[in-house]
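In this view, the complex is presented without one of its protein chains, the others remaining in place.
Showing subunit A:
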Amino acid sequence: MPDYTGDIDARPIGAPQSKAGAWLHRFANPGRFQRLVQPILPWLTMVAFVTTVVGLVWGFFYAPADWQQGIASRIMYVHIPAAWVAMNGYAALAICSLLSIVWRHPLADIAAKEIGPVGAGFTALCLISGSLWGRPEWGTYWVWDARLTSVLILLFLYLGHMALIRAFDNPQHGYRAAAILGLVGAVNLPIIVFSVYWWNTLHQGNSISVTGPSKIYVTMLYPLIICTVGFYLAFAAMCLGRISSGIMENRARALLLARAERGGA
């Protein structure tokens, strides 16, 4: 795809019409994406790995335990970052769905397809770690309160999206259908965040909010922040790696198809 962004007035019919559109198309170009991502991917992976390990070791072995929960409170260094990544991963998926439906960006389609499994993994990690945390502290692995149920629905949304986007022989049909599911499912995100305030739940309120002080003591907060950064970087590395190979898969498929059409072996 040629680069029209330098000279908007010279664009041919169908090329982006606004500055914002041009900016979007600049990053929607799979070739440019590959040139940008391929060199940084090994570094991103390494930094993500080191950050996560530092955060977890700090949290598990050096940070103090909670005064009443004791050692089980250390599960939060996995549980809370996993929950944040699971939710923001879905937000990313919803944004890709919007770009796919409105602007028909091929890269957004591939991104939505590849974010799904990674996000589902983090959601499962959040649910499993939370369940193992609930048993010693609350006295139960699972209850059907609003927070737990809405996160379980998030997992099903991810799984449904994964299935739907791969369900059609014509991938374009899968992209359209999955994008609608991705956007509709976004309604679940505010429900997850505010469930603990809108309804009585067994799950406690949010410990960290944008407004107001953190309810986690500073020596426990630092490793938590490092773990969170590590988890986000790991999520980004996994998604970018998957998208990169997704682009190459598509290209390989297109080349094979073209060769088959020419009647080649």
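Following the convention adopted for this analysis, a contact is a pair of C-beta atoms (placed from the backbone, for glycine too) under 8 Å apart; a residue touches a chain by one contact, two chains touch by 3 or more; residues count from 1.
Just so we're on the same page, contacts and distances are computed from a predicted model.
Participant: The complex lacks one chain in this depiction; which UniProt name from "RNA polymerase, sigma subunit, ECF family", "ABC transporter ATP-binding protein", "3-oxoacyl-[acyl-carrier-protein] synthase 1" or "Cytochrome c-type biogenesis protein CcmE" does that chain carry?
Facilitator: "Cytochrome c-type biogenesis protein CcmE"
Participant: Given that one chain is not shown, which residue among A:41, A:128 or A:216 touches it?
Facilitator: Spelled out, the listed residue whose C-beta touches the missing chain is A:216.
Participant: Please identify which residue in A:38, A:140, A:172 or A:245 touches the non-displayed chain.
Facilitator: Considering all chains, including the one not shown, the answer is A:140.
Participant: One chain isn't shown here. Among A:38, A:204 or A:245, which residue touches it?
Facilitator: A:204
Participant: Just one of A:36, A:57, A:98 or A:225 touches the chain that is missing; which is it?
Facilitator: The one listed residue touching the chain not shown is A:98.
Participant: Could I get the residues of subunit A that touch the absent chain, sorted low to high?
Facilitator: Against the missing chain, subunit A presents residues 17, 21, 64-69, 73, 76, 98, 101-103, 136-140, 143-146, 183-184, 186-187, 191, 198-202, 204-207, 212-221.
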